[in-house]
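Every protein chain of the complex appears in place save one, which is left out.
Here is chain A:
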Amino acid sequence: MTALTNDHDTHDHDDHHHHEAEAADRYMFGFWLYVISDCLLFCTLFATYAVMSQNFAGGITPHELFDLNFVAVETALLLLSSFTFGMAMLGANEENMGRMKLWLKITALLGLGFLAMEIYEFVHFSHEGATPQTSGYWTAFYSLVATHGLHVTVGLVWMAILFVHFNRDGFSHENKIRLACLSLFWHFLDIIWICVFSFVYLRGAM
């Protein structure tokens, strides 16, 4: 932790909190760089999806399968979870452990609900004859949507690990950075989902 702040000694050497804030800034910026590179990964998947958007190969089309009511509920769960994570961050800023944990638990439940719906949807689509092997379109669909789902899964695992960290060390400097990084990651996943429901589901259902 301190290694990163050493070169700042020249212009600031009296304020420990200032050093911690500087270190946190660097960690957050590093994580931000990861997030935008992840954004480029999704960008290639969206580009593939766009190119494949009419390649049904005579198979079932999204228009026949997509249920927008279902997608609206998925969207509501993920959007609300982004909001409740914000509430957890506010609790963390006040170092209010009870409030932070409560909101984080709600966030995890909403995330789990979203994931369960997505898995159900994939199983349902497969039964209806839309598997990744069906056509170029469905390959691109599953690649894109499942990659997002995989990220949500990782976010949930990360959340569980953070609970262990917070139980052990409380509001330590490291834990606050970890929580802030996960918050950035979680909001990012919601932003990706905006593009998924708009360009995949809404457009596909038209």
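Keep in mind that, in the parts below, contacts are C-beta pairs under 8 Å (C-beta built on N, C-alpha and C of every residue); 3 or more make two chains touch, one makes a residue touch a chain; residues count from 1.
To be clear about the criterion, contacts and distances are computed from a predicted model.
Participant: Considering only the chain that is not displayed, what protein name does its UniProt record carry among "Cytochrome bo(3) ubiquinol oxidase subunit 4", "Extracellular solute-binding protein", "Sugar ABC transporter" or "Peptide/nickel transport system permease protein"?
Facilitator: Looking only at the record, the undisplayed chain corresponds to "Cytochrome bo(3) ubiquinol oxidase subunit 4".
Participant: Given the contact definition stated above, which residue among A:Ala21, A:Ile119 or A:Val157 touches the chain not shown here?
Facilitator: Result: among the candidates, A:Ala21 touches the missing chain.
Participant: Looking at A:Met89, A:Ala130 or A:Leu182, which residue reaches the missing chain?
Facilitator: In the full complex, the listed residue that touches the missing chain is A:Met89.
Participant: Can you list, in ascending order, the chain A residues touching the missing chain?
Facilitator: 21, 24-25, 27-29, 31-33, 36, 39-40, 43-44, 46-48, 50-51, 68, 72, 75, 79-80, 82-83, 86-87, 89-90, 93, 176-177, 180, 184, 187, 190-191, 194-195, 197-199, 202-203, 205-206
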